[in-house]
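One protein chain omitted, others in place.
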Amino acid sequence: MALDDRKSGFTFVGTRPDRPDGLDKVTGRAKFGADMSAPGMLHGAILRSPHAHARIVRIDTSKAEAHKYVKAVVTRADFAEVPFKPGLEGEFWNVLENVMAGEKALYDGHAVAAIAATSALAARDAVKLIEVEYEVLPHVTDVDKAMAPDAPVIREGAADYSVPEGVHPNVVRYHESGHGDVEAGFAEADLVIEDSFVTEATHQGYIEPHACLGQLGADGKGELWCTTQGHWIAQKTCAALLGIETSQLRVTASEIGGGFGGKTTVFIEPVALALSRKANRPVKIVMSRSEVFRATGPTASASMDVKIGMKKDGTITAAEGIFRLQGGAFPGAPGDMTAMCAFAPYNLTNVRQVGYDVMANRPKQAAYRAPGAPMGAFAVESVIDELCKKLDLDPIDVRLKNAAHEGTKASYGPTYEQIGLVESLEAAKAHQHYSAPLKPGQGRGISCGFWFNHGGETSVSLALSEDGSAQVMVGTPDIGGSRASMALMAAEVLGIPYENIRVTIADTATLGYNDVSHGSRVTYASGLATIKAAKHAVEKLCERAAAKWGIPVDAVKWENGCAVPSGPNAGDFDPLPLAEITANMGSTGGPISGHFEATPEGAGVSFGIHIVDAEVDPETGKTSVSRYTVIQDAGKAIHPAYVEGQYQGGAAQGIGWALNEEYIYGDDGRLQNSIFLDYRIPVASDLPMIDTVIVEVPNPGHPYGVRGVGETGIVPPLAAIANAVSHAAGVRMRQLPMSPPRILAALKQDG
Amino acid sequence: MSKFHVTTQVNGDEVEFLCDPRETLLDCLRDKLNLTGAKEGCGTGDCGACSVTVDGRLVCSCLMLGVEAEGKQIETVEGIADGDVLHPLQKKMIEYAALQCGICTPGILVAAKSLLEKNPNPTEEETRYWLAGNLCRCTGYDKIIRAVMDTAADLREAS
Partner (left out) sequence: MTGGQQVVEVDATTTGEILRELVRRYPQLQAPIDAGVSIAINGRIIASGLSEPVPEGAEVYLMQRLRGG
């Protein structure tokens, strides 16, 4: 591969050392969200709406307040005063409305009041004493029904500029893009297939429920400990919702027990702070699993129409898709992302995509790994598979024929830089899985997937100690071993052993702003920042060496952890190791550290291909996945074991989404499966080993070529599995999840 | 609230606590004994993050009441290492990168240790079924299963 010469230049990057926080995590010592307590701490509990849509007529908290263990009760009124930031607008307003209901409860589980009591049990008991009078309103939870003319209006005036006239007010954002002439393209095709697809909402299903411990005084100064993907966004949002200055709230991120996008916003954190302000004591809130399902941010559900035209030789002549995404009772469903990603793997002359953001009486959706992309890929890649089948073409060959490459005008507009789709498809085709014989009853499916990846605001600070070790402070919580990647990249630049570097997730008071750990940005952006901060420190190390030797600084270079003279006039000096420079840095100019504060742009898009073998039991309708291979472009794998882990984890979540997981709402608008027994995520015995191939086509936007790897892995599974099921059972599944009853129904319909 | 006085053994140490009859063993371990290694992922016995052994049996501590711990011997993740020497399973979990976020890890370690005590030579299928009560959302289980089976192989060789 193109990187080979560059790869041989790495000493640490690309190796697989033990992660720095490994010991803490295998001994039970690591402190997660719910593991913290404080002297005098109270426990919070939240009262939630049992109705999907209801006007809140009256809240009577007197009985609860009279309870002997209760120290504070809050409702929306406790958030309304905003001395520093009057007029909460836009997303802040939405988040406030979601954190604590205003005039209306908008979904089953919507918070309406909260209390703090001296014990968790007392809090749970006393919260029931709060009396709420509701006027129940008609509700809607389905995306297509929410767009129908007679659908109840969730919030008048929520739509933005983009929505065309005459559309139902529940449609709040509209996206349309593409190029060429799709009608002309369809006319050129030998075969056109048009089909409709539906996916249900799923939940990120992180095993750690949301938890926080907050303290806020009457002086407007506060402390917050919470499990989050981004403590700066938590700081900013909580401060806005509580009307205090951002800098007066110090937020510390706990170890985080999974997020996948679901911990990129706040739910209980402002509530704990509001309770604390009232009770003047620290307040801890820990969600139950059922609260996590009912009242955090699942994915959007989707209803989609896709039409693709193909020539007999496999050339796609035109593609068109309409993607309607339901994202709960607030704007934000990623219909635009779905639309932009859906056809992104292909080099298309004629393409048009439309995305809708639709509100319904469900919890406010949050990001879930490549938000919006998996649904669109399910629809598009299913139709391509059907075309391949009808035209008797090899599915990988067809994708190769149409694959986007450097210079292709992407379906979403710009021209691609260097990308790794063709390389990934070729690796998939060459993989022994693709040519392995299938057992009777098995079917094989493949799918491509695309995701943008993200840079985002980033600060990193690196300080050298006098013994020659280094501490790196980053602001992106470590969800999947990122401390290890940071240490590897710092080691690479400094030339000191990986073990001599300690990476800490800094709190909001000790480092500049950092965006959340999302958009697969951590290894890319914090990595780039770590490299630059380390280089910054190296510059200073070279200056000290130059001063010692009495030569110009440009006659000093950094090699294998030492300053060495370089160039004809540098003179002859022994290499000066880092530790010797730091040993007396106090007397040669003071502490040496390096910084980076900027917004790295150029995250580099990535593509993946999944190959799946599946079997369907015709008696029960149960699908088993018998073999699974992930091929994905990582740009450059810093710690390959954790890159593999991201691929495997994405695939497993995708398998759950495809086969089992869904939000089930009753006619009453209540969520019917809010525990893990009923919302069943894949367990160890459901899955095979998940094979991985790391393709490395370097991202021109990163010094080591890194692309984000966290999200793309969940894009292909839905379609890959649906395609495998279609080949195994002979039925095209148009609705997810492909649960046994749905498969049985499809088999029956098929006759 | 009238509380019960409970005396029990945790990781070999005798401990006492007062608990409400409604509090689970998990609540007591975490809130009264400060042993926060066992995690609450669900509270309904579905995730295994709270796994401990009670008199050698693997249980979900969220499904057992604190008062039922009276006179029992309880082992938690905090007791798996022998002082500062990690159990081979702990080492292998790190070496295989078998944890990403690590919230499931305490439960997986307790459950896997109990598997290897019962069955030193588990097949992949047996390992997968034994750990089917321990949810991991990050890893897809691949590296966890490999770490456990490789530990089993090492332990067999050593004995």
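Chains here go by letter, A and B, matching the order in which they are written, and residues are numbered from 1 within each.
The criterion applied here is as follows: a contact is a pair of C-beta atoms (placed from the backbone, for glycine too) under 8 Å apart; a residue touches a chain by one contact, two chains touch by 3 or more.
Since we're looking at a predicted model, the values are computed, not measured.
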Displayed partners of the chain not shown (whole complex): A
Which of A:454, A:639 or A:680 contacts the chain that the document leaves out: A:454
Absent-chain contact - pick from A:10, A:69 or A:416: A:416
Positions on chain A contacted by the hidden chain, ascending: 160-162, 175, 177, 204, 260-262, 264, 334, 336-337, 340, 366-371, 410, 412-417, 452-456, 518-521, 599, 601-603, 605, 700-701, 710-711
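The rule we apply is simple: only the chains that are shown with their structure count from here on.
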Rounded Å distance between chain A and chain B, as computed from the means of their C-alpha atoms: 29
Residues of chain A defined as touching chain B within the complex: 16, 18-19, 21-23, 25-32, 34-35, 37, 120-121, 204-209, 255-260, 286, 288-289, 479-481, 639, 641-642, 644-646, 648-649, 651-653, 675-677, 681-687, 689-690
Chain A partner contacts - residues on chain B that touch it in the complex: 1, 20, 22-23, 27, 30-31, 35-44, 46-47, 49, 76-78, 80-81, 86, 90, 93-97, 99-106, 109, 124-125, 127-129, 131-146
